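And then chain A:
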Amino acid sequence: MSTHLQSEGRVPEGVLLEVDDLKTHFRTERGLVRAVDGVSFSLQRGKALGVVGESGSGKTVLSRTIMGLLPSNAVRSGSVRFAGQEILDLDAKQMRHIWGREMSMVFQNPMVSLNPLMKIGKQIAEPLQIHLGLDNRAAAETAERLLRDVHIPEARKRLDQYPHELSGGMRQRVMIAIAMACGPTLLFADEPTTALDVTVQAQILELIGEQRRERNMSVILVTHDLGVVAGHTDEIAVMYGGRLVEKAPTRELFANMRMPYTKSLMRSIPKLDDPSHTRLLTIPGRPPDLVNPPRGCRFAPRCAYARDRCHQEDPPLVTADTSPDHVYACWYPVGSPEFEARDAEIMEQITTGVEVGGRR
Partner candidate 1 sequence: MAGTGTAHLRGGDAVLRVEDLVVEFPIDRHTKVSAVAGISFDVMRGETLGIVGESGCGKSTTGRAIMQINQPTSGSVVFEGRDLTSLSSEELRAARTKIQMIFQDPISSLNPRRKVRDSVKDPLDIWSRGTEQERLELVDALLEHVGIDPARAAESRPHEFSGGQCQRISIARSLVLDPTMIICDEPVSALDVSVQAQVLNLLEDLKAEYGLTLIFIAHDLAVVKNISDRVAVMYLGKLCEIADSDDLYARPAHPYTNVLVESIPVPDPDVAVTRAAVQGEPPSPVAPPSGCRFHPRCPNADDLCATTEPEIRSIGDGHYVACHHPNVTPVSIGA
Partner candidate 2 sequence: MTTQHRPAVRRRLAALAVVAGLAVSACGGDSDDDTATDDAPAQDDSSDDGADDESADDSGDDGADEPADAIEQSGEDREEAIDVTIAESENTDPVMGGTLRYGLEADGNGLNPTASSLSAPGLTMANAVFDTLTAITTDGTAVPYLAESVTPNDDYTQWTLTLRPGITFHDGTPLDAEAVVVNFEAQRAHPLVGLAVKPFYPESGAVEAVDELTVVYTLLEPNAGFPSSLSTQLGFVASPTWLQASLADGTLNQAPVGTGPFMFESRSEDSVTRFVKNPDWWNGEPYLDAVEFLPVTDSDARVELLFGGELDALQTTNQTSILDLTEDDSVQNVLNDASEESFAMINSSVPPFDDIRARQALTLATPVDLYNELIALGVNRPADQMFTPDNPFYNPDVVQEHDDVPGAQALVAEYCAERGGDENTVLGTTTCTDGRINIELQWSGPSVDQTRIADLLNEQWTEAGFNVTFDELLQDEHISQTAFGQYNVNTWRQFGAENPSDDRVWLMCRNIGGISLNWPRFCDEERDAILLEIAATPDPADQVELWQQLTEKINQDYLYIFFNHTLWDNAFTDNVHGVCDHKAPGDDSITLKCSSNGRTWFSAVWME
């Protein structure tokens, strides 16, 4: 099936990816782990979507589910349409034609994501040979060009080097070169800078943005760092407990956060602009158990603004009044009177320092 998908026309402009009610469950002996539990969104060609969440929010599982890179004990349901084509029911053999060619992925830790025993050149050439059928020579030349594209000096020499001979940032560049090799239309970047130093992080994010613009490629940037997504995405999806809890264009989200979770997260991060010893807001407790998620809103047990209804009823995704592209899942969103009333109390407490160390 995949052949027509990669036909000359490539993927048209417009919607590249449509995800509908996607669920990914893992069978474990503790029970079913609902790692992704009903996520829907769509992504335009050439756009960058940031997926933000804490560990265990399902953000990584989401990207791998779409990509189809899941272990055998995963059960997927729902729909993933890539360029109009349903790809969720494809098996690994069929997906191989899409992997690397249509979608590719950059992983978190460049130190362990390259094969330590294979020369850089060969690793870059591999997808070229698999998908484009290039011979060794052509593949090597293309690989060298790709390395130059990701601003690696002395590209030719690098082809014959092994990963351990490169620094972390260089390796991540190589990873990007590999991901770009066959000109995919969708790139998953799964925490691409978490393992890197802050100065290098900036370089890599810049590189991904540059490649995206040059190739008119869509990017799904998975991260826990709100700062990272703020500057490098068009849209942001916030995940919590396997659910999408808020999604909006980047500017809109930061301007009009609706989800108390997003808001709390934002407030718990120390910011450079704040003076020293600024009291941080804390989110008590820990993320939900995905085997036995709480009833109602999954954030409710940790939510300072939660009321009875939140513990009883699961809030649906609703569109915000500020923008048609802004959706959130909350009964008492930021800006609602219930929220504002409680928020005043909380801010009071924080400044007076009553709340010590966020009990459970």
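Basis for inclusion: all candidates are chains of the complex that A comes from, given by their letters.
Just a few scattered comments:
As a working rule, contacts are C-beta pairs under 8 Å (C-beta built on N, C-alpha and C of every residue); 3 or more make two chains touch, one makes a residue touch a chain; residues count from 1.
A quick note: this is a predicted structure, and the numbers were derived from the prediction, not measured.
This complex places one of the candidates 1 or 2 in contact with chain A: number 1. Within the complex, the chain A residues that touch candidate 1 are 54-55, 167-170, 197-203, 205-206, 224-232, 250-251, 254, 264-266, 268-272, 274-284, 286-287, 353, 355-360.
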